[in-house]
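Worksheet: the structure to be examined is printed underneath.
All protein chains but one are shown at their positions in the complex.
For reference, chains read A and B in written order, and residue numbers begin at 1 within each chain.
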Amino acid sequence: MGAFVGLIKKDLTVALRRKETFVSMVFFAILILFIMNMAIGMGEKISPDMAAGILWVAVLFSSISGLGSTFSMEKTNRCIDGLLISPVHSATVFLAKMTVNLAFLSLAEMIIVPLFLVLYGNHVQSLHLSLLLIILLLNLGLTSIGTLISGITAGSRRNDVLLPILLFPVITPLIAFTIKATGALFAGAPFQEYAPWLKLTAAFALIFSTAGYFLFEHVLREN
Amino acid sequence: MSRIRPIGLLSSVSIALFALSIYYVLLVVPVEREMGIVQKIFYLHVPMAITGFIFFFLAFLFSIFYLKRQNRKWDIFAASSVEIGLLLTTLVLITGSIWARPIWNTWWTWDPRLTATFILWLIYSAYLILRLSVDNEGKRAVFCAVMAIVGFVDVPIVFLSARIWRSIHPVVVKTRSIAIEPKMGIALLLFMAAFISLGAILLWLRTSLSIFEGKLLSLEKQGGN
Partner (left out) sequence: MKNIGYLAAGYMVVWSGLLLYLWRLLSIQNGLQRRLAVLEEGAGPQAGDNEDDPE
């Protein structure tokens, strides 16, 4: 447990010193929100489902630069060697990395989501606090599989290109569940109506956290 | 020469099975009443889909073996299985499209099964792209094994997501149920056997090529010293 906290502290400290990752995450989301607006057209009304889709596409794309930097700080100066010879279990490293990614993504969303509500507010018919639950579950699912795959792409030649190529196909079900739940929420449906989607999102997060927990050992060794 | 014999036997069996299946489908099986003759694409389409799926499952198993044993052989088997599975899935998507054009009047719809198959195709294409992007052999094998496992774990979720998406969304296109006659069932089974035997042959060819390449690489390294 001490090692877990220590790793999180270390990664957070390093990450906070490199603000450009965070800034680029938010900026990228703003860009996508802006470009999506062109796809809609002036004065057109879009369905709640579509508005939810725009929000999560923006978050998904911006998450890439955050996830991509999971290991970049380890690779410079080969800090990862120290991690590998330390007695810390690789599963602990995985959980620590995932937690840091989770924190980063949540932090970015604190800016992205309100901004989305400002820019697309007239397409959102209703809003409810359970949006926070949806966001949390999406973040868990996205960072669980994202941390594992970022470990893979960090060891390849083309980290930046490869990460979305590997991540997006695997993550499509998660995005589908989340868009459905958020769309229902935006349309003003009661919680029970989209609760099944949330259960599936949670199941996705659980499955891939488990997969990452067991598979990360192999990935870490090859980095 | 002796190790060529089983594959030679399998090849002749496979060719015979294909000849028999084609004959049976085109001349013996009756034309389906509603959809007409295009429905006969199904006898290729469905067995290819099942065989492709079997190969993705094999890739999953081989990848687990690789992570357990770290034997290069399993990596080659996994990669070959993905390649063959992807070939079959590509053909499934294309034949499905060709069937959908006259029957549904469109090349493509986002029907759950189509969507799920398409995502499957994306996942395993990404696997092959990953293979091309990592040079170090051991590293590539481990990374690819992890991706093959992750991808296959994702498959049930992909199918589930596609299916329940539909239950809430209005159904745009209904899959017409086909009253399966005994002869149609036989035709499907025949093609199933034909494609499984073909898949086994392709797997054998592909893996022996990769093993040959591995030997050649180590020889070239020796020569370089």
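FYI, a contact is a pair of C-beta atoms (placed from the backbone, for glycine too) under 8 Å apart; a residue touches a chain by one contact, two chains touch by 3 or more.
These figures come from a predicted structure and were not determined experimentally.
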**Asked** Who does the absent chain touch among those shown?
**Response** B
**Item:** Residue in contact with the excluded chain [from B:61, B:129 or B:205]
**Value:** B:205
**Message:** Touching the hidden chain in the complete assembly: which of B:69, B:101, B:163 or B:183 does that?
**Reply:** B:101
**Request:** Check the options B:6, B:36 or B:138 and report the residue that touches the missing chain.
**Result:** B:36
**Message:** Just checking the interface: what residues of subunit B touch the absent partner chain?
**Reply:** 36-38, 40-41, 44-45, 48, 87, 90-91, 94-95, 98-99, 101-102, 198, 202, 205-206, 208-209, 212-213, 215-216, 219-220, 222-223
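Operating definition for what follows: only the chains that are shown with their structure count from here on.
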**Fill in**
Whole-angstrom distance, CA centroid of subunit A to CA centroid of subunit B, is 31
**List of subunit A residues in touch with subunit B within their complex** = 145, 148-149, 152, 155-158, 162, 165-166, 168-170, 172-173, 176-177, 180, 196, 200, 203-204, 207-208, 211, 215, 218-219, 221-222
**Message:** Quick check: in the complex, which residue numbers of subunit B touch subunit A?
**Reply:** 67, 119, 122-123, 125-126, 129-130, 133-135, 138-139, 142-143, 145-147, 149-151, 153-154, 157-158, 160-162, 164-165, 168
